[in-house]
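Note that this complex is displayed minus one protein chain, with the remaining chains in position.
Letters are used for the chains, namely A, B, C, D and E, taken in the order the chains are written, and counting of residues starts over at 1 for each.
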Amino acid sequence: MPQILVVNPNTSKKSSEVIKMALLPYLTGDLLIDVVNSKAGPEGIDTLLDIAISGIEAVKIVVENRDKYDGFVIACGADPGVDLARQVTKKPVVGSAEAGMLLACTLGSKFTMLTGLQAEIPILYELVSKYGLEKRLASIIPVHMDTSTIVHGEKDILQHNITAGRKAIKEDLAEVLVLAGSVVAGIALPLQKELGIPVVPGLVAALKLCEDLIGMDLWTSQVYKYYSINKKDKLYGYEDFQDVFSL
Amino acid sequence: MPQILVVNPNTSKKSSEVIKMALLPYLTGDLLIDVVNSKAGPEGIDTLLDIAISGIEAVKIVVENRDKYDGFVIACGADPGVDLARQVTKKPVVGSAEAGMLLACTLGSKFTMLTGLQAEIPILYELVSKYGLEKRLASIIPVHMDTSTIVHGEKDILQHNITAGRKAIKEDLAEVLVLAGSVVAGIALPLQKELGIPVVPGLVAALKLCEDLIGMDLWTSQVYKYYSINKKDKLYGYEDFQDVFSL
Amino acid sequence: MPQILVVNPNTSKKSSEVIKMALLPYLTGDLLIDVVNSKAGPEGIDTLLDIAISGIEAVKIVVENRDKYDGFVIACGADPGVDLARQVTKKPVVGSAEAGMLLACTLGSKFTMLTGLQAEIPILYELVSKYGLEKRLASIIPVHMDTSTIVHGEKDILQHNITAGRKAIKEDLAEVLVLAGSVVAGIALPLQKELGIPVVPGLVAALKLCEDLIGMDLWTSQVYKYYSINKKDKLYGYEDFQDVFSL
Amino acid sequence: MPQILVVNPNTSKKSSEVIKMALLPYLTGDLLIDVVNSKAGPEGIDTLLDIAISGIEAVKIVVENRDKYDGFVIACGADPGVDLARQVTKKPVVGSAEAGMLLACTLGSKFTMLTGLQAEIPILYELVSKYGLEKRLASIIPVHMDTSTIVHGEKDILQHNITAGRKAIKEDLAEVLVLAGSVVAGIALPLQKELGIPVVPGLVAALKLCEDLIGMDLWTSQVYKYYSINKKDKLYGYEDFQDVFSL
Amino acid sequence: MPQILVVNPNTSKKSSEVIKMALLPYLTGDLLIDVVNSKAGPEGIDTLLDIAISGIEAVKIVVENRDKYDGFVIACGADPGVDLARQVTKKPVVGSAEAGMLLACTLGSKFTMLTGLQAEIPILYELVSKYGLEKRLASIIPVHMDTSTIVHGEKDILQHNITAGRKAIKEDLAEVLVLAGSVVAGIALPLQKELGIPVVPGLVAALKLCEDLIGMDLWTSQVYKYYSINKKDKLYGYEDFQDVFSL
Partner (left out) sequence: MPQILVVNPNTSKKSSEVIKMALLPYLTGDLLIDVVNSKAGPEGIDTLLDIAISGIEAVKIVVENRDKYDGFVIACGADPGVDLARQVTKKPVVGSAEAGMLLACTLGSKFTMLTGLQAEIPILYELVSKYGLEKRLASIIPVHMDTSTIVHGEKDILQHNITAGRKAIKEDLAEVLVLAGSVVAGIALPLQKELGIPVVPGLVAALKLCEDLIGMDLWTSQVYKYYSINKKDKLYGYEDFQDVFSL
C-alpha cells in the first residue's frame, strides 16, 4: 500500500484543496496520498524569493515525514525544494515541472510550458535548462495571472490557457503543452479537448512518476549531487536539519 | 482494465520469454500485458540496419494491434520504431531507452547508459541527442556482449555490468545507471544492490510510463512530427500501411 | 570513369525523370550516372513512415548494386537510408539534405532549408541536429506542397519558393538557401537569380560530394557507427541482407 | 566613498576573519568594506542544503542592510543567495564564483574551477551552466577538503591546490584557475607563482566587479527574472521579507 | 599609479576624442589613461575586413607600448586585435564587447547588444559564441548607423537606441543592454534612465575590468591559446613582430 506525501510548498489551504481535488481522479489501485502545506512562507509562489523560501519550508515537511511515506511530490510549477529534499531522503522525490516535462517528451518533439507571469519566463527557462531539456522546449508562455488569482478561481482561466495554447501551436510549433502550475491541473482535460494536442498537468505527472519509482524500488542517488557530509559544524537556527548532516 | 502490448521488435522467442519474466514482478493492479515478437527481421538488434528493419517490423505489429490495446511499449534499447509507431496510432507508445533515461533524470544529475557493444556508442549517443538529454549523460559504456549472447544467458552478465557500472561511478561521476537493453532488465535490482546507486531498467520504465499516459488520458500529438498526410499516392509493397496514410 | 548510382528512394518514375533532368547540366568529365527508383514504398516521401520505408528500400537497391558502382547518392531531402547504406558498403554514400547543408556552410554563416510541408519542420530539424549543424541553421521554411504536387509540376512552385526565400532573408537573416528536396533541384538557378543569394540544390551537391570522395579514394568508416557484427542470427524476411551481416 | 558589504553566508566568525584578511591587500582608493556573517545556518557551506539555507540567511542580511551600503558581495564559492538578493535590492550584488569565472574569461580560453569536495562537482557544474559558461570550462577539480578543514588552516592547502592545478593544466588544458571558495582567496598569489598560470580568487573578483558596477552607476535589472510582485498574500514566518514584496 | 593605454583601433582622431570624453567621468583614484589611434587602417570599423585590419594595427600599437603601460583596452565593439594582443604581452588586455557582456551578466539573465548595422549581426553573434555567452544573449539589434555617422554626431542617436532598446525589452525579454560600440559609451546613462533597465557601455566596462586585473596582479595565460613559438622563421614585412616570436 504505497503512500505518497504531496507537499504543497505554499501556505494557502485553499490551494491544497484545489490540488487534492485535481489528484483524486488519478488515484488508482491502493495508492494513498496526503496533501500538506508548508508551515511558513508565501501563500502563492511567483518569484525567486518565493521559490527559495518555499523550498526550505517544503524540505522541512519532508524531513518531518521522511519515515512515514514512501515518496514525495512537490506540488508547485517551479519545483521548489525538489533538489533539497533529495538530499534529506533517499525515497523518491518528484517535482511537478520536472515530471510534466519528462512525460511530455514521450508525446511530441517540442512542448510549451504555460505559466502564470511573464517575469517567470527566465526562471522557468533556467529550470528547463538545468534539467537539460532546452532542445525539447518550444516556448514558455505566461497567461498573465499570479498564483493567488488562479487559486481564487478567476473563471476565465481556461480561456486564458486556450489563447496561450493556440499561440504555442501556431507560432512556436508546440506539439504538447505542459501545465507547470499545480493549481491548474484540473483544466488539463478540457484544455486538451479544446486544443487537440495533449496537455500534461505537471502535478499529476509527478504523482505518477513517484508511484513508478516506488514500484520499481528506485531511490535517489546520493553519491555526488545529493551527498551530505558528516558535519562537525553546528547548523544554527535550523536544528531540524542538524541530524540530516550525519550520515 | 488497461491493456498494453509489449512489442519485442526482434524475432527471438527466447528474448520475449526473458522480457516477460522481467516484467512480471512489476505488474500492478489490473494491468494486462502481452509480449509479442516482430514477424520478420533480426533475432538480435545490434546495428543500424537491425534497428531500421526492426523498426518497420515493430510498427507493423502496432498497426495490426492498434485497436486491441491501450498503449504500446517497444522493448529494445535502441527504441526502433518508436517514432514510427507514433504516426500510426495516437495511443501512447513508449520506448525502453527513452523511458529509462527520463526516469533516471529524477534520481540524479547524470546517468550512464550500459549497452552491449562499443560500436553502439555513436548510435546511442545520437539517440540521447535526439531526445535532447546530452547534458544529463555521464557516459555510454559497452559491456562487450551482443544481444544474442545476453539472451542465451552468459552467466557473467551481471559481473560485466558491475565492472562497467563501477567505472561509470568512479571515472564519469555517474549517479544513476540506465540499462538500455530489454533483455537485461532482470539484473537491475541485483546490480543496484551491488553498486549502491539506482539502476533503471529501461524496459520496466517504459511499461510504467505507458501506464501513466493511459491513466492520464494522454495521447501522442500528431500535429507536426507525427503527422500523416492524406496520400493520393500508392504505397507499393507495404499494403498494411496504405490506410495509415488516410486520416 | 567513375560511376555513381543515384537512388531515388520513392517509387515514382516521374520524379526519377525530373531528377535525371536536373542532374544533366552538372555532369562533367567522364562521370556516368544512373538514376533508379526503389522497388517498393511510397510514391512521395513526406512523413516519418515514408522516410523509414524508403530508407529500407533504398538500401536494398544499394545492396543489389554495391559491386557495380563507385558511389551512391540518395536523392531525397530527408536522407532516407543514408546511414543504413553506409553500413552495407564502404563506397561513398551521400544524402541530398546533408550535402546541401555542408556546401551551404562554405557560402554564408546561416542557411535556411526550404521544404514541402510544415509537418516536416521537426523532422528536418532533427536531421540538422543529427548532423550537428543547428548553429548554422537560420530556419526551416515550408512551401506548403507535398512531393507529389511538386513532381506533377504545379507551375507556381518557383513563386512559392521565392516567397519563402524572401521571408528567410528578411526575417531569419538567411544568407544561403538549401533546397532539401530532390525534385526541386531544377529551380535552384532561377531562384538564386531572383533572390540574390546562393541557392544550393541538395541533390546536385550530393552528386558533387560523392564524386569528390571517389576522386579522393575516401570510403565510409565502419569502425563504430556503421559497424556490422558477424551475426550468428537469422534475419527472417530480409534475406537480401543476410550476407551483409557477415564481415 | 563607496561602501560594500561583504556577506559571508556561513556562521563561522573565523572564516569571516580569513575573508577580511584576504581582501585587505586589494582595497584601493576610498573604498570601505564590512564583512558580516549570516545569523543562522551552517558553519561551512558544502552541500545543496547548506547552499539553500545560507542563501536565505544571506539575503536576510542584505535586506537588513540595503539602505546602508552601495553594493553587496556574497563571499562563498557556490553563490548562495546571489539571485535572491538581486530581487530585494537594485544595488549591485556579486557572487564569488560568478565573478571569478567572468574575470577568468579575459585571461585565457578555458578555466578550471578548484573546489573542496568531489560531491560539489555537479553542483558547481550546474552553476557554470546557469551562468552559460560551459564552453569556457576546462574542468572542476576538488582538492578533497571541506570548508571547515580549510578555515582551520590545514597547512597543506596550498600543496593540494598545486597538485590539482598541475592536473588541470596538463590533462584538461586549463589556461586559468578560478578559486571558487572564499576562504582560499589568500593562496591565489603563491599558487599562480608556483603554477605559472593566472589564478583568480573569486572573492576578490567579486569585490572588484561590485566596485565597478557602483562606479558605473549600474544596478540590477528587475524587469523579469528579479521581479517582485505586489503580493496581497501573507508571508508567514518570514516577516522581514513581507515588505520586499511591495514594490 | 596604474597606467592603461586605450587603443582606438580605427584611424579617426575624432572618435578618439569621443572615447576620451566618455571615459573621463569614470576615472577614479590615481588611474592614468592615454587614448591612441591605430596608425593605419579604416576610419570606422564596420565589416570583417575592417576588423581584421584594425586588429593587426591595434596590436602594433600594443607591441610598441608594451613596456610603458600596465594594461590595454581595445576600444571597439568588435574586439579587433584583443586575442592577438594577448599573445604579444602578458599584461591585461580587455575588449569593449567582451567586457560589456561580462559585466552585463551580473545584472540580469539576458542581455541585448545594440550595434550599428544589420550586417554586423552574424559577426557579433560569432563573437558572443566565441566567448561562450549565447545562453545569456537575448538578441543583437542594429540601430542602422555606421560608425562614421555615429562619430559625426547624428543627433538622433539616442532616439535610435531608445527605440531599439524598447524592442529588446518587449520582444526579446532583454533585461540588460550592452552598448558594444565605443563611440556610443556616452549615451549609456541617459539611455538607461529612459529605458529603466541597466545599460552597460562596453568601453567603460573594459577600462574597469582592466583596472581590476592590474589591481589583482593577474596576467594573460600564455600556455596554450596565446602561446608564441620560438620561430626560426622570418616574418617578412612585419619586422615589428619579429621579436614577439622569441620567447
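By definition in this document, a residue touches a chain if its C-beta (ideal position, glycine included) is under 8 Å from a C-beta of that chain, and two chains touch if they have at least 3 such contacts.
Source: prediction; values computed, not measured.
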| item | value |
| --- | --- |
| Contact list for the unshown chain, restricted to visible chains | B, C, D, E |
| From C:35, C:102, C:123 or C:140, residue that would touch the chain that is not displayed | C:102 |
| Selected residue (touches chain absent from view) among C:4, C:121 or C:213 | C:213 |
| Residue, one of E:36, E:119 or E:162, that touches the chain absent here | E:119 |
| Missing-partner contacts on chain C, residue numbers | 26, 28-29, 92-94, 98-99, 102-103, 105-109, 131-136, 169, 173, 175-176, 189, 192, 196-198, 200-201, 204-205, 208-209, 212-213, 215-221, 223-226 |
| Chain B, residues in touch with the chain not shown (by the definition above) | 118, 121-122, 125-126, 129 |
| Positions on chain D where the hidden chain makes contact | 109-110, 135, 173, 175 |
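The working rule: only the chains that are shown with their structure count from here on.
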| item | value |
| --- | --- |
| Shared interface partners, meaning chains that touch chain A and chain B | C, D |
| For chain E, the least number of touch steps when starting out from chain A | 1 |
| Between D-E and C-E, the pair with more C-beta contacts | D-E |
| Centre distance in Å when chain D and chain E are each reduced to the mean of their C-alpha atoms | 27 |
| Whole-Å gap separating chain B and chain D, where each centre is the average of the chain's CA atoms | 44 |
| Chain E, residues touching no fewer than two other chains | 109, 135, 173, 175 |
